[in-house]
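To keep things clear, I will list the structure first and then write my remarks on it.
Only one protein chain is missing; all other protein chains are in place.
Order of writing sets the labels: A, B and C. Residues in every chain begin at 1.
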Amino acid sequence: MGNSFGQAFRIHTFGESHGGAVGVVIDGCPAGHRIDLAYVQEWLDRRRPGQSHLASPRAEADQVECLSGLVDGISLGTPITLVVRNKDMKQDHYADLQDVYRPSHADYTYDKKYGAKAPSGGGRASARETIGRVAAAAVAEQILKALCPSLEVVGFVDRVKDVQADISPIYTRTQVEAHPLRCPDLKAQGPMEKLIIDAKKAGDSVGGTIYCVVRSCPVGLGEPVFDKLEADLAKAMMSLPASKGFEIGLGFASTQLYGSEHNDSFIKVDDRVRTATNRSGGIQGGISNGEDITMRVAFKPVATIFKDQQTVDRQGQELVMKPKAGRHDPCVLPRAVPMVEAMALLCVTDHYLRQLPFEKARGPHTI
Amino acid sequence: MGNSFGQAFRIHTFGESHGGAVGVVIDGCPAGHRIDLAYVQEWLDRRRPGQSHLASPRAEADQVECLSGLVDGISLGTPITLVVRNKDMKQDHYADLQDVYRPSHADYTYDKKYGAKAPSGGGRASARETIGRVAAAAVAEQILKALCPSLEVVGFVDRVKDVQADISPIYTRTQVEAHPLRCPDLKAQGPMEKLIIDAKKAGDSVGGTIYCVVRSCPVGLGEPVFDKLEADLAKAMMSLPASKGFEIGLGFASTQLYGSEHNDSFIKVDDRVRTATNRSGGIQGGISNGEDITMRVAFKPVATIFKDQQTVDRQGQELVMKPKAGRHDPCVLPRAVPMVEAMALLCVTDHYLRQLPFEKARGPHTI
Amino acid sequence: MGNSFGQAFRIHTFGESHGGAVGVVIDGCPAGHRIDLAYVQEWLDRRRPGQSHLASPRAEADQVECLSGLVDGISLGTPITLVVRNKDMKQDHYADLQDVYRPSHADYTYDKKYGAKAPSGGGRASARETIGRVAAAAVAEQILKALCPSLEVVGFVDRVKDVQADISPIYTRTQVEAHPLRCPDLKAQGPMEKLIIDAKKAGDSVGGTIYCVVRSCPVGLGEPVFDKLEADLAKAMMSLPASKGFEIGLGFASTQLYGSEHNDSFIKVDDRVRTATNRSGGIQGGISNGEDITMRVAFKPVATIFKDQQTVDRQGQELVMKPKAGRHDPCVLPRAVPMVEAMALLCVTDHYLRQLPFEKARGPHTI
Partner (left out) sequence: MGNSFGQAFRIHTFGESHGGAVGVVIDGCPAGHRIDLAYVQEWLDRRRPGQSHLASPRAEADQVECLSGLVDGISLGTPITLVVRNKDMKQDHYADLQDVYRPSHADYTYDKKYGAKAPSGGGRASARETIGRVAAAAVAEQILKALCPSLEVVGFVDRVKDVQADISPIYTRTQVEAHPLRCPDLKAQGPMEKLIIDAKKAGDSVGGTIYCVVRSCPVGLGEPVFDKLEADLAKAMMSLPASKGFEIGLGFASTQLYGSEHNDSFIKVDDRVRTATNRSGGIQGGISNGEDITMRVAFKPVATIFKDQQTVDRQGQELVMKPKAGRHDPCVLPRAVPMVEAMALLCVTDHYLRQLPFEKARGPHTI
C-alpha cells in the first residue's frame, strides 16, 4: 500500500524501475478540461535523466502514453492513466550487486519487508518512480491554470552543499530552466557546478536544498487539524527519494527569533487583508492566507558513489563493495526541482479541489 | 475534515478550546489489551498547562473520562472514546479581541474559511486540541509495550533559541521529566530557563527545537512510496501547532556532507545486519531499518506576545492591538515534548499494526 | 475499524450498549449552519425503545448532549460530537447468558474475533449503536434543508411478515408517525399489529420490509464505478442490525420483466428531462436522475425470542437456552424506520457534499 496521494485529486503511481512500465492513474480530475499531453511530455523531459553533463546518462525517451480518461484531449471526469515504458534496462550493470545491500539504499529494508532481492536499480525506491508524480502534476497544473489562473509554482536549487543561492529575487520558471543546474542565481551557478563536477570526478556525491514557492494561492486551502496545508506539503516532500528535511516559511531559522521579530502584522492593501511580512510562509493555523507559500526541502548526497564501501550481502556476509562506474547523478538537485514542484502542485490542486465545496456549502450564519 | 490520523490505529480528535469538551475516538485498537486510564492521565498531566512557572497558568484539571471501548480496563476492539471537559473558560479574557485578527494566529484564515469569528483562545488551532492526540498516544504506548516491549520513544528540548543541548547521551524519559524545561542536559537548563524568563518579562516569546528518538523500532515499518515512515512522521509533526520544520536523521545537516561521509555502512553485529553509523536516522527507502529513528522538529516563537502589534479587525479596519496580560506560554517547547512524543507514538503504532499482516501474508517465494 | 461512514460528510460512531455512552463524531459538516439540538432529540425519540406496546420496554431517556462543533447553535466547520449516556444497564437481566452463544446473535462471531464474552445486550451489535447514526442524520437533514430545501426522505413499514401495505400513495412523515407501527396504510395497520402482538404472546418475533423514498434529489449524485449511489445505499442499509436484503427501484421484481417493460422512457416536462416511469428507482448508471429514489430493505425476524433454543456455550458445551422474559422488540420494523431514513439521509448528504465541487470545477468544454 502507500502508493496513493491526495483526496480530491488522487493519484495512484505504479511501476518498478526495471519492470515493463511506470505510470499513474489520476482519479478526481474534473471533467471538461483540455489536457495537453505535449505539456505532460515537457514535464517528463525536465525530470528525465541524461539532460546534461550534470545528470545520470541513463537514456530513456520517457515517452508518455494516455490509456484512459481523455477523449480528443478533453477530460471525461474518469480516471486518467498515463504510462511510460521502461526501455533501457541494463540489468547487467547491476548483476554483481544482486545480492549486496548497498549502503544507505533501500536494498536491505525492501528485502526484509518484501523478501525481494536487492532490486537492480532500486525498484520502487528509484527516482524513476517519480515519473508518475510528475506526469500527474503536469495534468494538475493545467487544471489549476483553468480554475485559478494566477497561481504558479516555481522551485529552484537553493543550495548545493555549502554554496547558497540568493533567494530574494522573484524568479520565473523560465529563468530556472535556463541553466541545467536549475539555479537561477547567476553568481551561484559556477561554484555549484564546480562542486558537482568535482564530486563526480572523485566518485562522490553532494546534496543540498530546493526552495519552492506557490504564488497567488487562494486563501483557505488546508484542513485542520491533521491535514494542515504545511503538514500535507511536508508529507509530500518527505516522500520524495533522498529528501531528509522540510521547512515552511522561515522554518528552522524562525526558532532563532523572538515572537515580536517573527510575527507577521496584518495590514490592508487595496481592500485586501495581507501581512506586512511573510515569515509564516503563507500558512497560518494550517490554512493558506493568500501570501506566497514558501518552503525548503533538504536532499542528502545520493547514496550511489564510486568508492569502496563496507557492507553486508543477502547471505549475511560482510564484504567490501567495489562499484563499477554506473549511471547515477552525482547530485540529485537539478532533477529534484521538477519533483518538488510536482509535489507542491499535487498538494495544492488536491486542497484546492477539496476546498471548492466550502464556498457553496457555507451557510448564511457567522458567529 | 482533516481531523483523523492513521490507518490501522486511527484517531479522530474533536473539541474546541472553549467549547464543552475536547477528546478523541480511537478506532483500530486491538482487543484484549489492558489499558490503564491512570497512565493516560499521567500523559495529560505532562501536556497540561500550569505545570510550572515556565508555562501558561490556565488552570485546567484535564481529567480524562472513558466513554466507550473498555470494559474493566480491557479493550474490546471497539472505538475507545476519551473525553476531557473544558472548565476554565475565561472568555472575558478575550472579549476585547473578539473581532481582531491576532498576528500570526489562525484568526484570519479560520474566519475566511469557516466564517467563524476570531475564536477566543484559538478554537481548533489552540494547543488544547492536542489533548486528544496525547490521550490516544498514551493508549498507543500501552499497546506497543504489550506487542513490542523494547520499543521506546523519548523526546526532549533540544534547543531554545540559540541555546543548544548536548544530544549525544542516551537520555531516559525520567531524566527528561526531572526538570520542568524537559531538557535533560544539565548544563543547558540554566541558560534556556533564563531565555524564557527574560522573554516572559519582556512580554515576548521564544522558539526552538525538539529532538525525538524511537528506540528498538522493528525493521520494516513504512509503506513506499507516499506513506514512507519519515513522510508520515513529517506530516504528524507538521500538524502540531507552531511547528515550522521537520528533519530525519542528519536532516538539513546531511546536505553539507559528501555521499562518502553520509552513507551508513552495513555491518554485522551478533548475527544481525546493522549500520556502523546512523546518519539516515533509522529509515532507508521509507522503511525502518532497526536503528534508532531520530528526528527534530522546529517550533516558532509563539504568536501570543504582550507588546503592541499592528493588525486589522474583522471589519477591515487597521488598528494597533494592545494585549492585556493573558495566560499563554512564553515558550511552547517544554509542553511540546509530550506532543512530539505523542505524534511519534501514534505514527509508529499505526505503521506497526499495518505491518503485522505482512509477516503472515508473505508467501514462500523470494526473487 | 469499520466504525466510520461517508467521505464528505463523515461520521464515526462509538459506544457499546452497556458501556458509559454511545455517540457520534461528525466530520465535514459545513460551517455557518444553524443546528437545532431539539430536532436531534426528536429523531432520537423516534428511535428510542419503549415508545409503545409494540416495542422494547427498555427505559432510556436517550438525552443528547453536544460536546463540540457548535457555538450558540451554529456549526463551526469542526467535528460535531453528540453523546447519549447509557443509564438503564440491567446487566443482571443477562447474567445467566454471559457465556451462552445466543442463536443468530453476534455473540459467537464477536467472541471469535475480539475475544470478548457474550456482550450483555449485544455490545456494538446492538441496535443501540444506531443512536449515533440517527443523531448524525438529524444534523444531516438540517444541512440538506438549508442547501437543498425541497429534498425529503420518508420511510415506512412496507410489510410485516406477509401483510403488505399499499405503497402507491405519496405518504408524508407526519402520516407515518401518526401510528406507532409507522405504517401509513390504515388498512394494513390492524393486521400488522395483530401479527406482532400474537408473536409477542408466543414469545416469538416477526420480520418484514421497510420502504424508503428520497424525493426531489438533485440530478448527479453518485460516483461511478464503485461508489454508485445505489451501491453506497446498499452498504448503508446492509450495515443496519438485522437487515438481510436491499433493492433499488423495482429491484428483484425487475427480473420478471422484459427490457421493453422495464425501461424508463425519457420525456420532457416543463423544460426538464424526466422519465415517464420510474422503474429504475431514480438512479441510472449509479447517478441520480432527479426522479424519486425508491428502495426497500428486508429485516429478519429478530433473533431474541422467548422459546427454548439449542445452542453452545463459550466452553464448547451444548445446552438448551431457556430465556427469561427480557425487553426486546418482537418486531424491529417500527423502530427501523428512522434508522433506514437515517442511513438514506447520511448517504445522500455525503454524496450531495461530494458533488458540490463538480459544479464549479467543471471546465468549459463538452465533448
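Please note the rule applied: contacts are C-beta pairs under 8 Å (C-beta built on N, C-alpha and C of every residue); 3 or more make two chains touch, one makes a residue touch a chain.
Since the structure is predicted, the reported quantities are computational estimates derived from the model, not experimental observations.
For the chain left out of this panel, the touching residue among C:62, C:152, C:247 or C:341 is C:247. Checked against the full complex, the candidates C:44, C:154 or C:234 give a single residue touching the omitted chain, namely C:234. Mapped onto subunit C, the footprint of the missing chain covers residues 1-5, 13, 101, 103-106, 108-110, 112-113, 115-117, 124-125, 129, 159, 161-162, 199, 202, 204-209, 219-220, 222-228, 230-239, 244-252, 254-268, 271, 273, 275-276, 279-281, 283-289, 298-305, 307, 309-312, 316, 318, 354, 358, 362, 365-367.
For subunit A, the residues touching the absent chain in the complete assembly are 1, 3-4, 8, 10, 12-16, 19-23, 25, 27-28, 31-32, 65-71, 76-81, 83, 113-116, 123-124.
We take it that only the chains that are shown with their structure count from here on.
Chain centres defined as mean CA positions place B nearest to the mean of all protein CA atoms.
Between subunit A and subunit B, the centres computed from C-alpha atoms are 26 Å apart.
Per-chain Cα centroids separate subunit A from subunit C by 45 Å. The residues of subunit C that reach two or more other chains are 8, 31-32, 71, 76-78, listed in rising order.
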